[in-house]
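Take a look at the following structure, please.
Every protein chain except one is present and positioned as in the full complex.
After this line comes subunit A, so read on.
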C-alpha cells in the first residue's frame, strides 16, 4: 500500500510540475507574439527522424535570416525575431502537437518547415489558429491547389519540377529511361508528373520499379532494371536508400547514367558512395542561378557564419526566404501577427513594386512607404493564389567529388 501511495504521489508530482511548467511558459509567452519586444517564429520540422539530415542545415538558415533581420534593427520599430525550434520527430502526430505548442504556448506568428503530410494535416487548422504554415520543401502535387490561405510554400511543386526534368531529358536527346521509385508519397508524387510529361513529349519509360525503404538488399530491383538494358536510370528516393542502391549497382557492373531526385543532391551522398561512383550523377533541382546576387550572398554568409557550404538539395535558401518574407510582410501589415503575414506576404514578394533582394533594403523601402517586390535567394518568390511559387531550375552534376551547376534554366523555361 505504502508503495502505491509513493507511486501516486510521484506521478501527481510529475503531473503538477509539468502543468505548472507548461502553463507558466504558456501564460508568459502567449501574448509575446504581438506585444513583447520579440516576435516568436516557429521552425516546425523533424529535427530527429528521417527529416533529421535535412533540417540541421535548415536550422542554420533560420538563424542566418533571424540574425540578418535583428541586425538590421528588427521590424515594427525595433521588435526582434526569436526563432523557436520544435521537433516533430518527422511524424504527422509530432507536427500537430508541435503546432499546438507554437500557437498556444509560444504565441508564434508562423510555423515554418512542415513536410507534405503535416502541411495537409494542418491545412484546416491554420486558418482557425491564424498562424500560417509555410514549407520550404513540401513539393507534393497534393498541395498544388489547396494552399494560399495561411498555407504557403517556397518549394517548387513536384508537378513543375517533374515537367522540367522531363523536358530537359528530351531536349538532351534522351528518349528512353528506366525509373526506380521509393514507396512513399514524396517519391511517387515526384515521378507521377515526370512520367506524364516525358511520355507526352515522346519519351518512353522502359520500366518502373518500386522499392521499399529499409530493405537489406536492392539486388532484385536492380536486376529488374537491368533486364530492360537502359542507358539512363532515374532514381526517385531518399538519401537514406541511395548509397546502398548506388554501391550495389556499381558492384554489379551496371554502367548506367543516373539522374536523381533533389533530395540526393547533397555532399553527404558523394562522401558516402565515394567520388568514383558519384561522378557524373545528375539532378535537376529548383535553385537560383549560381551567379544570382542574392543566392551568392546567401551562400557566402552561410559559409562565413557556419563554416560549411549549404547543400543545394536541402532547400536552405527556401527556408531562409520564408522567414525574411514573413518579416517583411509583418512590417508592411504594421502588426506582428499571422494574419498580417497571410494578408501581406504576396504584396511584398510579388510584382508590382521595387525589386529588393535583402531584408535591409526591403525594410528601408517599406518605411519610405514604397511598394516592394522581394527577390529571394531561392528565386523570385512570387506566390500564386494557392501559395505556390514558380522556381527557376539548375541541372547539377557531380564533378571532382562536388555538386556543380552544369546548366541554368530560368523560371520561364517551360513556356
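A few comments on the model shown:
Everything below uses one rule, namely that a contact is a pair of C-beta atoms (placed from the backbone, for glycine too) under 8 Å apart; a residue touches a chain by one contact, two chains touch by 3 or more; residues count from 1.
Note that in this section contacts and distances are computed from a predicted model.
One subunit of the complex is not drawn; among "Sulfur carrier protein", "Pyridine nucleotide-disulfide oxidoreductase", "Branched-chain amino acid ABC transporter permease" or "Dihydroorotate dehydrogenase B (NAD(+)), electron transfer subunit", its UniProt record names it "Branched-chain amino acid ABC transporter permease".
Contact with the chain not shown here comes from a single listed residue; of A:37, A:71 or A:93, that residue is A:93. Screening A:121, A:201 or A:406 for touch with the missing chain picks out A:121. The residue from A:39, A:105 or A:160 that touches the chain not shown here is A:105.
Within the entire complex, the positions of subunit A that touch the omitted partner chain are 1, 3-4, 7-8, 10-11, 14-15, 17-19, 21-23, 25-27, 30, 43, 47-48, 52, 55-56, 59, 62-63, 66, 83-87, 89, 91-93, 96-98, 100-101, 103-105, 107, 117, 120-121, 123-125, 128-129, 140, 142, 183-185, 188-189.
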